[in-house]
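Pasting a structure below so you can have a look.
Apart from one protein chain that is not included, each protein chain of the complex appears where it belongs.
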Amino acid sequence: MEEKTLIVEDLCAGFPTLRGEVCVLDHVSLEVAKGKITGLVGESGCGKSMTARAVMNLIRFPGRVTSGRILLEGQDLGSMGKKERRMLQGQEISMIFQDPMTSLNPVMKVGKQVDETVLLHEHVTRDEAKKRTLEMFEAAGVPDPERRYHCYPHQLSGGLRQRVMIAMAMICRPKLLIADEPTTALDVTVEAQILDLMKEMSRKGTGILLISHNLGVIAQVCDDAYVMYAGKIAEQADICTLFDHPAHPYTKGLLSAVSSLRNGCETLKTIPGNVPDLSRLPAGCCFSPRCDCCRQECKEKAPEMREIGPGHSVRCFAAEGVTAE
Amino acid sequence: MLRKKEKQIVAAFEHRAGDEIGEQETFGVLMRRMLRENKLAAVSLLVIILMFLCMALAPMLTSYGETDMDLLNRLQPPSGAHLLGTDEGGRDVLTRLLYGSRVSLMVGIVPTLLSMVLGALLGVVAGYRGGLTDTVIMRLADVVLAFPSMLLAMVIMYTLGGGLFNVFLTLTLMNWGSVARIARSETLRLKESEYVEAARSIGVSGWNIIRRHILPNCLPTLIVLFTLNVPAAILTESSLSFLGLGIQPPSASWGLMVNTGRQYLYNAPWLSFAPSAAIMVAVLSFNFLGDGLRDVLDPRQRKQ
Partner (left out) sequence: MKRLVQALLVLLLVSLLLFIMLRIVPGNPVAVLMGEHANQETIDRVTAELGLDQPIHVQFFRYLTGAVRGDFGTSYSLGKPVSQLIGSAFLNTLLLSLAAALFAWITGGICGVLAAIRKNSIADRLFMGFSLLGISMPVFMVAMILQYVFAYWLHWVPISGTADWRSFILPAIALGWNSAGSIARLIRSALLDILEDDYIDTARAKGLSKTSVLFRHALRNTMLPTVTMMALQFSALLSGAVITETIFSINGIGRLAVQAINARDVPLLQGTVLFSTALVILGNLIADLLYKVLDPRTRKEA
């Protein structure tokens, strides 16, 4: 049994609106194993970022976690005191964000921003912190670290900024790294380098939760993945199974949209309809309005996650598993 | 209320019927929305309307004449007969306040309106034409804006002499600078927009472009600016009159009343307090209204 770095159990989160409580995360459960990269895929607004923020305790009022547990290496984060919880961040769990330009303080030198993490969590002097930062810069592939240390964020390119973010996240050698769309704002060549960096980090033992709407990125680096839709996990499998034998109609739709580009067909395959309004979800399966194999029971009952193969679960009545060949 | 990201999520999910149909939000619709959502702005609008009513109906609201002196009853504190007391000439303070509102409010509104028109025209022309016209107009605006406001007002009043008309002129000449600057920056922004390019490419003349495309789009910003400049004008006039440089007796303005009341500050504080409070209410109302308008009009602008 693999060691699990992160276990999320039945996490529910939402926020009150004028129309009542909107549930953004509905019994989300996922696991990240030690030294592995787990992907979390879905369209914009499906709740992936919200999940990340819930783990990082970054959901801002009036949004809040309403139920569920988050376990980091077995430790229940919800039962911790505030200060204890806060000190975990940056040290045991860290996060990198989508847009490195806005995620770094524009009026502070980048070196100082990275130093701050070390100085906060470990008892080191400023000089030692600077040394650690420079080491991390090198490990993250920042060329000429000495010079870059004194740069401001706007003086660095997008790829460099993201490397700085990674250095900042990894400097205290966290057990879990959450990467929220880390390469979306970067161009393809830089993206490849950043993904290589992440693979290297996972090899060294860090568990990574990689969030993306880009299936290509997920396919390249993840060991297994979860597909999210409208705040629920729709399917979960290891990466080969997911891409070769997708079970959920939504996953199938996503993949066929991508492969139609690759195979060059006349019309791009899309999933008809729109992402649902979370405050007005349909009864039954929330994907039913857009599903082409929708049955009567799908419109009446909401399906639960069920296992259809080893390590492969899906939230659908119609899906059938395929045994590993 | 909600964080940026959460706002994005909510925005993605919330459908607003108007957006789908592409409903054009007319000024009336916006005003109604503002009044519905922003209680403070609604109350302020009411207060302003009330003030205008007082101004117009002054003779009917009080039984005393504007200059009715009653030397036997000088410096009386507020009482049943005189709701706000009497001043040093025995005149009813409330009456003077009501009649004074005519001057003070008009002095707030008319010159601001005029300076808006002047400033907007100059600013738009400067922004649209560019080049020498732009430089000249902007340097002039810079010069006007460099003076501390009271000192500029004082110098212009000195040159023109005292009296109501000159106060109007002074306030107009003082304020066009900031309007011009804003109008110019809006024009520069709009000049680059696609529909202006399109209009130019089909040969619409400069003037028509300004008239049909640029001015209407500057209008929301200018309206907000107007409501925020009126209180400044009221304050400047009251300060000028307070120093004895603005409205001259026997006409009343709130600022002048404060000045004359100052001599009796310690034994008859209501003489200065009543007009000061009136000034404050006027200033607050216009500020709130301006804020409310800005909330309603500006986000719409950015969407465009």
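Should a chain be cited, it is by its letter among A and B, assigned in written order, with residues numbered from 1 in that chain.
In this text, contacts are C-beta pairs under 8 Å (C-beta built on N, C-alpha and C of every residue); 3 or more make two chains touch, one makes a residue touch a chain.
What you see is a predicted model; the values in this text were computed from it and never measured.
Asks: What shown chains does the left-out chain touch?
Replies: Hidden chain contacts in the full assembly come out as A, B.
Asks: Which is it among B:47, B:83, B:106 or B:150 that touches the chain not included here?
Replies: Final answer for the missing-chain contact: B:150.
Asks: Out of A:46, A:72 or A:104, which is the one that touches the chain we can't see?
Replies: That would be A:104, which touches the missing chain.
Asks: With the missing chain put back, which residues of subunit B would touch it? List them for me.
Replies: Answer for subunit B: residues 1, 3-4, 139-140, 142-143, 146-152, 154-159, 231, 235, 238-239, 242-245, 255, 258, 262, 265-266, 269, 272, 276, 279-280, 283-284, 287 touch the chain left out.
Asks: Residue-wise, where is subunit A in contact with the chain that is not depicted?
Replies: 56, 58, 86-91, 94-95, 97, 99, 102-108, 116-117, 120-121, 152, 154-155, 165, 168
The rule is short, and it goes like this: only the chains that are shown with their structure count from here on.
Asks: For subunit A and subunit B, what's the span in angstrom between their mean Cα positions?
Replies: Chain centroid spacing, subunit A to subunit B, equals 52 Å.
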